[in-house]
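Some chains omitted; the rest stay in position.
Note that the chains take the letters A and B in the order they are written out, and that residue 1 is the start of every chain.
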Amino acid sequence: MAGDTSIPSDEVQLLECNLDDMTAEAMAFAMDRLLSAGALDVWFTPIYMKKNRPGTMLSVLCRIEDGPALCTLLLQETTTLGVRWQSLARQLAERRMDEVMTPWGLVRRKLKLLGGRVVSAKPEYEDCALLAREHGLPLDQVVDAARRAKPVVGDGEARDDLT
Amino acid sequence: MAGDTSIPSDEVQLLECNLDDMTAEAMAFAMDRLLSAGALDVWFTPIYMKKNRPGTMLSVLCRIEDGPALCTLLLQETTTLGVRWQSLARQLAERRMDEVMTPWGLVRRKLKLLGGRVVSAKPEYEDCALLAREHGLPLDQVVDAARRAKPVVGDGEARDDLT
């Protein structure tokens, strides 16, 4: 399948700035606000800046149309004086959701498809975490059960498109 | 103000290379030299390279016109055999300086403006560090005093455009 150009793609924007005069607490707050404002993803990279400063690079991935607003938000919520930005192409796997019944309750799973074929079925973290907390179980046990379970579709019949 | 496209912008160049056969000492020297040669910023990112090598990525941000010279300098001062480069757009906050009087002496502050409004007034690190060293004070105490102080303008009258 290598080189298959039929994989769907889009374009996203990457905004970045280096921070050396902001606390980790305040950076975490900025991450929250950026995610609430529609960022697709936000992350920090530890970097070594000049003058011995253990700095942090803040990266924001967003839709092209959200770029200007998030760029302004970055200037407001962080101490940076300049935000670098660029457009990137992005190749995407197709996704579909299914749902499985575990001994402790329902868990949604994110199916990843390549070339129309399901290549993995990842139990939703939030669902598993909730059940693990409620039943005092190790997360791993719930995830594992959800991975093995047969999907429950609409009318209750089971399906399994995962080889 | 989100999405405000009136924020000024320019274009900069980002040069990068991965290093696995150079000492940390020599990398710090290269950083110095790149900064002396006009780089706007230089930083290191710890990366995990193939064959178990705890490598380092060196990044240089510079003006478009300084790109070729700094790229050559990177090839001379580091062990890399190839430098990657790209142009990035950059959105900038407006800046202005003011000056405040603290109990221990004058401190310059960098004012950051968005849409013509001062949103922060950051005491210059070098000024605060100097006073903290001279007077044996915690840095924090000087920075804090400089943050609260009223700016001293030309003829001595005080101004405060920071809400």
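Operating definition for what follows: a residue touches a chain if its C-beta (ideal position, glycine included) is under 8 Å from a C-beta of that chain, and two chains touch if they have at least 3 such contacts.
Remember, predicted model here, so these are calculated numbers, not experimental data.
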If 2 of the identical protein chains are displayed, how many copies are present in the complete complex? 6
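Everything below uses one rule, namely that only the chains that are shown with their structure count from here on.
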Go ahead and note the Å separation of the Cα centroids belonging to chain A and chain B. 30
For the complex, give me every residue of chain B touching chain A. 1-5, 7, 12, 14, 31, 35, 41-46, 59, 61, 86, 88-93, 95, 110, 112, 114, 119-120, 122, 125
Would you mind writing out the residues of chain A in touch with chain B in their complex? 18, 21, 37, 45-50, 55, 57, 68-73, 75-76, 79-86
